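Note that this complex is displayed minus one protein chain, with the remaining chains in position.
Letters A and B name the chains as they come in the text, with residue numbers starting at 1 for each one.
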Amino acid sequence: MKFTLRIWRQKSREAPGKFVTYQVDGITPDMSFLEMLDVLNEELLARGEDPVAFEHDCREGICGSCGFLINGLAHGGRRGTTVCQLSMRFFKDGETLTLEPWRARAFPVVRDLIVDRSAFDRIIQAGGFISAPVGSAPDANAILVPKDIADTAFEAAACIGCGACVAACPNASAMLFTAAKLVHLNVLPQGQPQRYQRTLNMVAAMEAEGFGSCTNHGECAAVCPKEIPLEFIGRMNRDLRRAIFRRRFERWRDATQ
Amino acid sequence: MLDARIPSGPLEQKWEKCRFEMQLVSPANRRKYTIIVVGAGLAGASAAATLGQQGYRVHCFSYHDTPRRAHSIAAQGGINAAKNYRNDGDSVYRLFYDTIKGGDFRSREANVYRLAELSLNIIDQCVAQGVPFAREYGGLLDTRSFGGVQVQRTFYARGQTGQQLLLGAYQALQEQIAAGTVTMHTRTEMLDLVLIGGRVRGIITRDLLTGAIDAHVADAVVLATGGYSNVFYLSTNAKASNCTAIWRAYRRGALFANPCFTQIHPTCIPQSSEHQSKLTLMSESLRNDGRVWVPKKKGDTRPPNDIPEDERDYFLERRYPRFGNLVPRDLASRAAKEVCDEGRGVGPQGRGVYLDFADAIKRMGVEEVREKYGNIFDMYEKITGEDAYKVPMRIYPAPHYTMGGLWVDYHLMSNLPGLFVAGEANFSDHGANRLGASALMQGLADGYFILPATIPNYLATNSLEPVSVSHPAFSQAKAEVAERLQKLLKIRGRRSPDSFHRELGKLMWDKCGMTRSAQSLREALARLPELRQEFWENLALVGTGEELNQSLEKANRVSDFLELAELMCIDALHREESCGCHFRIESQTPDEEAKRDDERFCYVAAWEWKGPDRAPELHKEPLTFEYVHLTQRSYK
Partner (left out) sequence: MKTSRVSSANPLVMLWNSVIGKKIVMAVTGAVLVLFVIAHMLGNLKVYGGQQTMNAYARFLREMGWPILGHEEGLWAVRIILLVCVVLHVTAATQLTRLSWQARPQEYHEWKGLASTFASRTMRWGGVLLLVFIVFHILHMTFGVVGFSPGQFKHLAVYQNVVAGFSVWPVSLFYIVAMVALGLHLDHGIWSAIQTLGFNSGRNEHVLKLVSRAIAVIVVLGFISVPVSVMVGWVR
């Protein structure tokens, strides 16, 4: 198989970027998308040109390192699939493929197809955890978790933090990422004590990072490689609403006692 | 003589006793100590978070852009704990026994017993953190059985247990970062270790974005940098997993133990093309319900479903009637290789065996199979384009885990004072073969429980003089690191780092892979120096060291693999016995099973670096078995 690749090249955060066109040949259908880029990079190296920088590690869809837009679709747009899980048999021989990095103010380009997603870490730092210092845990079976709740928590916790949700969102909003972590922790019995404070803190951190405002298009859930449902954003909104008004109620109650 | 500092007294009381005898650091003094943790996988993140909770000043390093990307994220199957929630006869002692036996009697009793004990606390800790383990309808934790054991002690979160455990540790780490106790250095790669006055006092790093070489001072350094399976190029490990941290420590004097103990995992998707960049593991739990077979006839190219029952050879069930498809990984892998060597392998390159779910689907129905293994089947379909509900999967063994690693004592401290090693990077608990679902357990035992007890003891019992980055040892190490990188950049040859890595991998797989012989190892040892020389003369790189340069990173790691490979072959050659995953053709029982030689080899082989062109020196730590009787392992 043969492909024409139009790839965004940008040396550093400050440097201007542009698309550069490359040809690759000798691709077989069972190669993965990243193996195709490996072939390109080997050729570039042989010619003394800069290889294309792209992030990847596990190459099996779990680490969340990889990700860019292929022809306008985050991760290539196949259901529940990351770039590294794409196989070349999904593409047409001779096709032109345009590769563009995630674009968002909160995700500055580091180089070529690599962006800085540390904003996600800072959202987690604001409250994406259950405070359970080592040594303090009760017996594991002392905490009963109904199966459906455990399943929901798992479904949310499956997020790999790849950033495709932000990338695909016309508003560059990070609601699905934040909601996934909040739902994971907020539905579990262990997560209840910090539930509302966590919600307020994580939402505030998300907003401080400069992500856009959600308009419920649903593009995020459509490209999410772990198929985190849009519904989780609704759950986050509800928890935020409750957090805001519950706090007032509590303050009023404290004041009147 | 190596002192493993194993506490005296009965097995069950050793850890208790050790903990009591260890010195403590008072809470007010803790923030005066700086601890460097290199690695933020399960072992590193859990150690950094816990030490942070205790109040130490922790600096944690990772070459990833965030700790959540560490290779631990990919573990699928589960984590063991001797909870005996099933009432199926499990106990701490049984987990201990299984692990010793599974490791083919090449691990320390004391360490393994402690691991089994701590397994109980790990599950408690993870549940408290909100790890969404699989549950029964009654709300209790679900468990399943996993390769090589007869009890159901494996806790799991669908096929993503490693991810969920890592996220638990990652979240705890993020909490400490927010609290200011841990400083995280992402996209920062450790490239050297610094010793001052015989103690490890810091590390040298490269900032992967700017190329800046920096020195960092500490009172103790932890390496939790994972395993080195990528020496084989094609493995189930993440692409970036490498040996650089432990190898550079080795070159600074840390002993490398049992480097040839590498595990080959039986259930991976076979290689399909020359350009293949990694192999994908499918959870071993598949063997709970899938049946492994090949055609009885050589070169049988009929589609699997057309091959009648009596022309199939269910070779694991045939050879190991008691354990069947659930025999330990080394046996399953080798058996698969043997049938393929006989010419009975299946698939395009004849390097594969069937893993068939037809019976399971008949027994449990498609729905239940989907519930249990759905995501693995989906993954298989994505990669191969085949529907495993209809045709049997094809599997083949692939390098997966390295039991070898830096030598550590009972305190997880290496022979270099102040250097601690945790997780897959150390050699500690798995002997010559690791049982399924016990790497996660070990990484977390090390990080949550052992290091947070033993590092304070080290700090409290040693008076550490203040040092600063202006110490000549730091500037010298920095200069050496920079020089090595410059040397790589200046070669301007014609072969890419990947092409060298690929060649190295193939060589190691052929000569020092699933089976080894004196001859194959000698061949490898003859070829390796040539390959290394060619690498240093003909490596192609572009760009500079002062920018994000992924090929430079790769080349630097390959340069270490090229050295490590030699040590692996030396170790494999010296160990003239078969044990666990180390299978020497010369040492087999009449029915072709691994034959140990306890007379001569019942020890840990710990190697010391003696300089670039000199043979390493072997130190032996004898292994004594007081509780478990040394027997020839049998799963028949």
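What we mean here is this: contacts are C-beta pairs under 8 Å (C-beta built on N, C-alpha and C of every residue); 3 or more make two chains touch, one makes a residue touch a chain.
No experiment lies behind these values; they were computed from the predicted model shown.
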{"item": "From A:G48, A:G72 or A:P138, residue that would touch the chain that is not displayed", "value": "A:G72"}
{"item": "Residue touching the undisplayed chain, where the options are A:A132, A:C159, A:L188 or A:I233", "value": "A:I233"}
{"item": "Selected from A:P133, A:P146, A:P189 or A:G212 as touching the chain missing from the view", "value": "A:G212"}
{"item": "Hidden partner interface residues of subunit A, rising order", "value": "8, 19, 69, 71-73, 77, 98, 100, 103-106, 126-127, 131, 168, 170-173, 175, 194, 197-198, 200-201, 203-205, 207, 210-219, 221-223, 229-231, 233-241, 244-245, 247-248, 251"}
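As a convention for this text, only the chains that are shown with their structure count from here on.
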{"item": "For the subunit A and subunit B complex, residues of the former touching the latter", "value": "11-12, 28, 30-32, 34-35, 38-39, 41-42, 44-46, 48-51, 53, 55-65, 80-81, 85, 87, 89, 110-111, 114, 116-118, 120-121, 124-126, 128-134, 136-141, 143-147, 150-151, 153-154, 157-158, 160-161, 184-185, 188, 190-191"}
{"item": "Residues on subunit B engaged by subunit A in the complex (per definition of touch)", "value": "49-50, 53, 64-69, 71, 73-74, 83, 85, 121, 123-130, 132-141, 157-158, 160, 163-164, 167, 170-172, 174-175, 177-178, 184, 186, 209, 238-240, 272-273, 275-278, 280, 378-379, 382-383, 385, 448-449, 452, 494, 496, 498-499, 540-543, 547-548, 550-551"}
